[in-house]
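The other protein chains are all here in position, but one chain of the complex has been omitted.
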Amino acid sequence: MSVDLVNQIITGLLTGLVYSLLALGLSVIFGVVRVVNFAHGEMTALAMYGAWALSTYLDLDPLVGMPVVVVVMFAAGYLLQRGLVDSFVGKPEHMQFILMVSLAIIMVNSSLLGFGPDAHGIQVSYGFDTYEVGPLLIDKVRLLAAGASLAISLMLMAFFRLTLMGKAIRACADNLVGAKVIGLDVKRLYAVTFGIGTACVGAAGALLSMLIDVMPPTGPELTLLAFIIVIVGGLGSMTGALLGGMLIGVSEVLAGYFLMPSMKSMFSFAILILVLVLRPQGLLGAKR
Amino acid sequence: MKQRLALLALVAAFALAPLAAGPYLLSVLMLVLTMAYLGQAWNIMMGFAGQLSLGHSLYGGLGAYVAAALFVQFGIPGALGLVAAIAVAVAAGAVIGALGFRFGVKGVYFALLTIAFAEFTRVLFEHIPGLGGPGGLFLPVASRAGVDLLYLRGHPLMFYYLILAMTVGIFLLCRRLLESRLGFYWLAVREDQEAAAALGINVFRAKMWAVMLSAGLTAAGGVFFAFYYNTLFPTQAFGMDRSISIILAPIVGGLGTLFGPILGALILTPLGETITWGTEALGFNAAGLKQLFYGLALLGIVKFLPDGVWPWLRRRLGWDGDEDGSA
Partner (left out) sequence: MSESRSPIINRRGFVAAGAAGAVALGMGGSIGRARAAQPVKVGLLLPLSGSLAREGQSCKRGAEVTPALLADLGMPVQLMIADTETNIDTARTRAEKLIADGAQVLIGAFESAQTLAVAQVCEQRGVPLVINIAAAPNITEQGFKTVFRNFPTAPRLVGEGLSLMKDLFKASGVTPSKAVFMHNNDTFGSAMAGAVGKIFPTLDMPFAIAETISYDGAARDLAVEVGKAKATGADLLILVAHGEDSIKVIREMVKQRFEPKAIVSPGSPGMYEVQFYKTLGKYADYSMTNLPWINPKSKMSQALLAAFAKAYPDALFEMNVGYTFEAILIAADAAKRAGSPEPKALLEVLPATNITDHVMIGGAITFDAKGQNNNTRSATIQNFGGKPLVVLPAEAAEAKPVFPVPGWQQRG
């Protein structure tokens, strides 16, 4: 295997890890609240605009600004669930779809009105730095973003396993009736979960803002990406989302390397079709 | 009876519209009819049989490309190309349906499967140079006068009456279908698949009929689109935006009802135009504002009329017990 290819695969893995965090948010929301967030990418784009604004107006590095974005996105998600999404829980999927599509239209066009049509990118001082490891060139920004993404994902997993609230949320996901019987405040837990999902989106958005520029059409593209990763990894499985992200990151690299790069998304959709048909629970999902 | 009269009045209004309306209004009415037609075609699969397709642009796009390519490459008349177009789309629908239903891909998963196929095909068509790739497939627009239904070339009014006839036709077809045995099977499958199977209904076959019929009818809409606009681009023909625009009218109007797609289209297209007009009249010319209001309006409709406008309107009018009430 050529050095070139190794280089590219490392890049794919690192970028994939950031996608994982994005997908994790989608997975958490679907796994617990059972709402399919078709506005996931648009929410990410808003988070990216937030990180851009913090960087441009307050001179905050996206890694420093990330907690702010995360808190704001958590609050927004919490309120959105309480105020609007809650009445769609348990409704047919097409209703949820239209709900999210209208939210997406609102978000895309608000960002067009607020930030204009141009691409917004963040310049960090280390934006063009690379580490040389033997013959390999490792991009500093990607490494930082991937590291942060992994750390956040692990923290989230710990939250769901170790804390009381995390366990309560998992109880809602596993057995809703049971959770209600033992007196859990399901509505509040749902709102917290939705908030956690959007907080993941916030973190992923802040990290992505170092890697790609944001403009109004950025959102819709990210939505489909998040869905591919989540389905491949297994809807509702957190390790699945992590694995799915890396897998898609690497598979896009391989498709781009060996086939025409413009066909690489076709490759991802083909994987999605295969997984849906042959293993709909995803690589790491529990049997439905 | 009242519904039948209302329907006749509506058709008459559409048929007489070219006498009074200018070209602008006609182009809006044309969008209404296209949206109603495609919505009705989608409604067969989702509204009647309960199978959620979010990648319906696939069938429209395939139909459009097949008929257009036959015309551009071999000079085959559009009306004949239509047959091939429908055949290809039905085959695609059969493949997706068979994969989905045989392997038990349900609900959201099935919806994602349809999106994946549409997106896959979009990128695929971007890599077929013979069909123009992303550079687009252009149909020669030679004849703009007269009426040539065989070649589907002619005056915009010909296209107007063509889509009107198609919309009326699909309405009558759907009504017939709903009254048929197949229609009852669909409703049974939609409400409870296991119960339907227990009653001895061949669930797989019923669902396959729905997806194939829906795909074929959508493809006919795609052929219309290709010959009316004379350009085809993969992003437009197979894109997510088109799939979304197909499903909006029936959901807003009332899923599974016969009037829903028409009413939805009658609400949504003029809504968009009115918002454009309104924002202009108020002196706001910021780009994106119109879509923002459109999104808010859509949100309001799904929030407050979750079953769609038609079921609510029917109740308000007291037409619930009417002959078409079940639909």
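Each chain carries a letter (A and B) given by its place in the written order, and its residues are counted from 1.
Note that in this section contacts are C-beta pairs under 8 Å (C-beta built on N, C-alpha and C of every residue); 3 or more make two chains touch, one makes a residue touch a chain.
Every value quoted in this text rests on a predicted model; they were computed, and no experiment measured them.
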- Item | Omitted-chain contact residue, chosen from A:119, A:133 or A:274 | A:119
- Note on the structure: Per the whole complex, from A:144, A:215 or A:270 the residue touching the absent chain is A:215
- Message: One chain isn't shown here. Among B:207, B:290 or B:314, which residue touches it?
- Response: B:290
- Contacts of chain B with the missing chain: which residues? 22-24, 26-28, 31, 123, 126-127, 129, 133-136, 138, 140-142, 144, 156, 229-231, 233, 235-236, 241, 273, 276, 279-281, 283, 285, 287-288, 290-291
- List the residues of chain A that touch the chain left out of this view. 4, 7-8, 11-12, 15, 109, 112, 116-121, 123, 127-128, 130, 137, 139, 208, 211-213, 215-217, 221-222, 225, 252-253, 256-257, 260-265
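As a convention for this text, only the chains that are shown with their structure count from here on.
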- Would you kindly tell me how far, in whole Å, the mean C-alpha position of chain B lies from that of chain A? 32
- Residue positions on chain B within touch of chain A in the complex are 46, 52, 54, 99-100, 103-105, 107-109, 111-113, 115-117, 119-120, 123-124, 126-127, 240, 244, 247-248, 251-252, 255, 286-289, 291-292, 294-296, 298-299, 302-303, 306
- Seen from chain A, its contact residues with chain B in the complex are 30, 36, 84, 87, 91, 93-95, 97-99, 101-106, 108-110, 112-113, 117, 216, 220, 224, 227-228, 231, 260, 262-263, 265-266, 269-270, 272-273, 276-278, 280
